[in-house]
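Below is one structure. I have some questions about it.
Only one protein chain is missing from this complex, and each of the others stays in its spot.
Order as written gives the chain letters A, B and C; numbering starts at 1 within each chain.
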Amino acid sequence: MPVPLIETLASTEPLAELFSDTSVLRAMLEFEVALARVEARMEIVPATAADVIATAANSDAFDLADLSRKALRAGTPSIPLVKALRKIVGTKNHAAAAYVHWGATSQDVSDTALMLLLKRAQPLIEHDLSRAERVFCALSERHKSTVMLGRTLLQPAPPVTFGLTVAEWAAAICRCRERLRHEFEKALVLQFGGGSGTLAMLGERGHAVARELARELGLACPDAPWHTHRDRLAALLCACGVLTGALGKIARDISLLMQSEVGEVAEPEGEGRGGSSTMPHKRNPIGCAVAIAASIRTPGLVASYLAAMMQEHERSVGGSQSEWPTAAAIIQATGAAAASIAEIAEGLSVDAARMRQNLDATLGTAFAEKAMVLLAGKVDRETAHGLLEEATRRVLNENRPLTDVLAEMPEVSTHIERPSLQQLSVAEDYLGSADAFRIAILETIRRAGEKN
Amino acid sequence: MPVPLIETLASTEPLAELFSDTSVLRAMLEFEVALARVEARMEIVPATAADVIATAANSDAFDLADLSRKALRAGTPSIPLVKALRKIVGTKNHAAAAYVHWGATSQDVSDTALMLLLKRAQPLIEHDLSRAERVFCALSERHKSTVMLGRTLLQPAPPVTFGLTVAEWAAAICRCRERLRHEFEKALVLQFGGGSGTLAMLGERGHAVARELARELGLACPDAPWHTHRDRLAALLCACGVLTGALGKIARDISLLMQSEVGEVAEPEGEGRGGSSTMPHKRNPIGCAVAIAASIRTPGLVASYLAAMMQEHERSVGGSQSEWPTAAAIIQATGAAAASIAEIAEGLSVDAARMRQNLDATLGTAFAEKAMVLLAGKVDRETAHGLLEEATRRVLNENRPLTDVLAEMPEVSTHIERPSLQQLSVAEDYLGSADAFRIAILETIRRAGEKN
Amino acid sequence: MPVPLIETLASTEPLAELFSDTSVLRAMLEFEVALARVEARMEIVPATAADVIATAANSDAFDLADLSRKALRAGTPSIPLVKALRKIVGTKNHAAAAYVHWGATSQDVSDTALMLLLKRAQPLIEHDLSRAERVFCALSERHKSTVMLGRTLLQPAPPVTFGLTVAEWAAAICRCRERLRHEFEKALVLQFGGGSGTLAMLGERGHAVARELARELGLACPDAPWHTHRDRLAALLCACGVLTGALGKIARDISLLMQSEVGEVAEPEGEGRGGSSTMPHKRNPIGCAVAIAASIRTPGLVASYLAAMMQEHERSVGGSQSEWPTAAAIIQATGAAAASIAEIAEGLSVDAARMRQNLDATLGTAFAEKAMVLLAGKVDRETAHGLLEEATRRVLNENRPLTDVLAEMPEVSTHIERPSLQQLSVAEDYLGSADAFRIAILETIRRAGEKN
Partner (left out) sequence: MPVPLIETLASTEPLAELFSDTSVLRAMLEFEVALARVEARMEIVPATAADVIATAANSDAFDLADLSRKALRAGTPSIPLVKALRKIVGTKNHAAAAYVHWGATSQDVSDTALMLLLKRAQPLIEHDLSRAERVFCALSERHKSTVMLGRTLLQPAPPVTFGLTVAEWAAAICRCRERLRHEFEKALVLQFGGGSGTLAMLGERGHAVARELARELGLACPDAPWHTHRDRLAALLCACGVLTGALGKIARDISLLMQSEVGEVAEPEGEGRGGSSTMPHKRNPIGCAVAIAASIRTPGLVASYLAAMMQEHERSVGGSQSEWPTAAAIIQATGAAAASIAEIAEGLSVDAARMRQNLDATLGTAFAEKAMVLLAGKVDRETAHGLLEEATRRVLNENRPLTDVLAEMPEVSTHIERPSLQQLSVAEDYLGSADAFRIAILETIRRAGEKN
């Protein structure tokens, strides 16, 4: 299913499909079928009933529009779904109808269905993160000696390497990917509690049915139902929020580096990509726009989810009913951001020459700190700082290299000899631990990869 | 179109329809047709071109899935839409194709389409608010003398009237409705700026075209395009947030008053409404759940919209692209809350006898303040407060009426005579300005109604 | 009081002072004194009592640390404050102590105190907005013909004028300032309801006391208390959120225009302003950082406030108790953003030559749309778009002006003559309605100024 127009850029096609009516319905039916199967196996319901239920639970047999309408009146899609399923089962085998949804409550269906959907979302998102991480690591190796201007508060700062920059992007993705996996593992648990969370209808066998049902559905079985205790799911959605923020940072950097006045990197081009409806010259950072849009929306969505956690007693009035659209929006935004960053990474053009050129264009002001270090041994620090403030002001006003300006300042030239000054703007001499950091990062990523 | 299952309870059917693919597409086409018509009228494009464009702009002729896919690559649905429209026009009249979208940019289409959708949402929401307001005013009249327990921090407080309570609900809705209307009026403006917001393609006639186009579309014409200045729309969505919060308060109160232990009001029953998938006795506050769910989600959604306001220069990277799903979610949540409260209001059962009974069940502790006032003239305030703390503790421990306990306390009985004590629990004697407030509120609502 | 270090950049000194312990305490005492005075005037309490209360209500006489500690146990600062005041009054005049806080409840004190603080915040914020608005209008006049590169998605677009850009900033501030004033007017109302919101302790005179008390305090008197109906205050804080978003957009633009690679504007310099602890050449956009920081924090804070609106019955458990820090943080962030933008505006340097130079540096690609219009009459639109995509690609690859490239393309040169092509990059020819928009904006601002 394509992404709805109103949510253009807010999802990917596989994730829009995942949260489509048919897919949601199937996940709910999957719960009902698994429940009947397990209960038949444990001789709680007749084996024939389970068979009939499995046959009846064909999503094509349901009227989605009718379910939606009734859901709004019932306060949950589970009630009309169970009624409809019971009716279909009844037409096939009257006695079997009674065993539909045996022992379960509405929220068991809707929560577990959400778990099944999230489980399918996980590899989609992880795959895109791995793609981006892999490419950024390779780019980091390739550009380990590519020098670029550091920029703090969007102003020139001492140089960095593009290799370090992109390694830090990879590291952020790696940390977020591991955090996400950890939270998926914790969160993907069965919800099965019956009316009040005691599975009373199943007498003493409730917990055992729960364990079997979890196994059948490929989910973990928690110590107890979690109908109104939502911290695991909240933590997963927070991990999505953190990841999206990290991806947004990468996208913002790329979009800034793509400015025509900077021009150091560029998103991949492609048919129908990044153009304009009127401006034929445009190569817009569309992938960045998608990732940034996700980063803008997600914090508020995470807040919406967290705000839903104060759920009353054994089932809430409003809290649980608010969760589906929020969770679906977060997962889709996260997936859209991950897919965009992966696509950008794989097609990123890097203009190392322009990077050097932009660094040179600062006329040495990016090395003012370096000059201050040279001076600091000779004059006191405040004096050194003052001399360099003056020197850099002259660089900007007179449009001349810092080296030349400093050479003319007697307070400087008496302390630092010409050759040292000449050396000032050699970026390679002032990279500090850039490569050590880079190597440490890549090693950690490598080890993280091995663990999995 | 029914509400998607994953958004069950998060919209209403008319609003889901409003933001459906077809409806969004039509709104975008409406912009293109109006633009061509106005430009033809002003002899900027040929009249035949406008006719062909109007004929071609039939939503059935567009492949929605294809538009959605291309939108994700283009970064906006407008680009593939314009291309597709141009193609259809071209097959009918080759020359006319060039005049499609003349002078406009993608964001002009998407922003103005959103305005057209919002304009249609306005009466839907306002209608439901009026319904609720009207019924609450009538209930307030009917229950002006219906005494109920006041409750502060969920603990008993001096009595109020249900008439005042429900008048305050009506007043909140009335204020929010007026605020919403005000912000709709300010926000429903044309966006039309061309590539950079100067309408350069239209030479000196841009502003004039804008004025005509606004008139054609039934929108206001702003002084200038607002591509990256989103305060008007932000203020509208904030007004939705404030309204939803106000409705959530009403819903929370009703859901609390519906507790079986309280039982003072009840939501309307009805086929398929408020039941449970397992518990046959249930009469769940489903309408409240929908309104509360909206109130839980909306603050975060408003935050998402506000966070998108820092849009760069003449068009943003990510900010504007994030807006559609957020705006649509807020409007739909607001509409769902309004519809729920209207439905609840129109079918609310009120149990005045139970209200009195709950008040009596406090054994007079709700009147401890009143007793203190009686005492305060006789003994000093701290002493009076202390005596009543002791008396109310005995009421709760011994399960006897405050009147009786006080009568036995010599420090009290020497100051207050038996008849005064007997009078203590007459709620009608201790309602203060409840009815004066109620009358003032209803008068303000009446005047607000006259103004419109 | 200086801004606390942990909130550095999140407030201004006058606003930090406004929300300091002493100021908050004074506002609460102001309520108690006014209440006693009004009640004395209306012969509800003895005149001597009011005098003693007024004398006792000296903030220096209170132990702030003790109040704070007791507030946490009492769940509100009002309870220990009233107790402490009563004690002080009692030492002066035993009988008067009973009349302290007569008829009021804790929330009456805390809500009304907040109103009094907000009332003092209003002119502080409005003053800074007016400063910025005025300077931006003047800059707009001065730079009405200053041409600059339009930028959409951070990529070159057709030219705009700096005069229009800065007029749009002024317009956004003007709209937000009017919205803010409107919401201040609506929100600055007395809260006075007594225990349950009926002013029962005052018998039938409650509403009359409320009207007098409001007048005494310089606040409006609402139809009824609003203890759990918070929409007016919510709307005011939303208006702050919208304003802060609008200011953040301006700050983001300025910070981007200040990039050394762009260099079109600069924040004012000054002693201790915008430097770095290590880099002597730095001129950081500190004012922008403050405004953007406010814009980043405020959406979440607004969400926190909106989330508090679902307040139970006559006084909430948690909702009202959550409001003070949120409201104070929003007001202070708003004030910090407004002060920063005012300071930036008043000292902004504008480099018109650099603006022209950056436009020229696009080698004419900013005029690709204009070229397409020229061509569009001659060849069909898709062809024209295609030709210009190719031409602009060659411009970027070969680093040659668009004019030259187009002149060499036979598909172009047969349709457009050399002189027309030469004219292509004259920005002044392609500004459309830029100045018309600018004039309309300034006229609206002028009229808004007259109204006030």
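Going forward, a residue touches a chain if its C-beta (ideal position, glycine included) is under 8 Å from a C-beta of that chain, and two chains touch if they have at least 3 such contacts.
What you see is a predicted model, and the numbers here were worked out from it, not measured in a lab.
Checked against the full complex, the candidates A:Leu154, A:Leu188 or A:Val350 give a single residue touching the omitted chain, namely A:Leu154.
Considering C:Phe162, C:Trp324, C:Phe367 or C:Tyr430, the position touching the chain not shown turns out to be C:Trp324 (whole complex). Residue C:Pro299 is the one among C:Pro299, C:Gly364 or C:Pro401 that touches the chain missing from this view.
Of the listed residues B:Thr362, B:Thr403, B:Ser425 or B:Thr444, the one in contact with the hidden chain in the full complex is B:Thr362. Touching the missing chain, out of A:Pro2, A:Gly300 or A:Pro325, is residue A:Gly300. Where subunit A meets the chain that is not shown, the touching residues are 75, 86, 90, 94-95, 97-98, 100, 105, 150-154, 157-160, 164, 167-168, 171-172, 175-176, 179, 194-204, 206-207, 210, 223-225, 228-232, 234-235, 238-239, 241-246, 248-249, 251-253, 256, 292, 295-296, 298-300, 302-307, 309-317, 369-370, 373, 376, 380-382, 384, 430-434, 436-438, 440-441, 443-444. Listed for subunit B, the residues touching the missing chain in the whole complex are 151-158, 255-256, 258-262, 275-276, 278-286, 289, 299-300, 303, 307, 358, 361-362, 365-366, 368-369, 372, 384-389, 391-392, 395. Mapped onto subunit C, contacts with the missing chain fall at residues 2-10, 12-13, 19-21, 24-25, 64-65, 67-80, 82, 101, 104-106, 109, 194-195, 201, 248, 251-252, 255, 270-279, 284-286, 288-305, 307-308, 316-319, 321-322, 324-326, 328-329.
Here, only the chains that are shown with their structure count from here on.
Centre to centre, using the average C-alpha position, subunit A and subunit C are separated by 31 Å. In subunit A, the positions touching at least two other chains are 255, 275-276, 278-279, 284-286, 289, 299-300, 303, 307.
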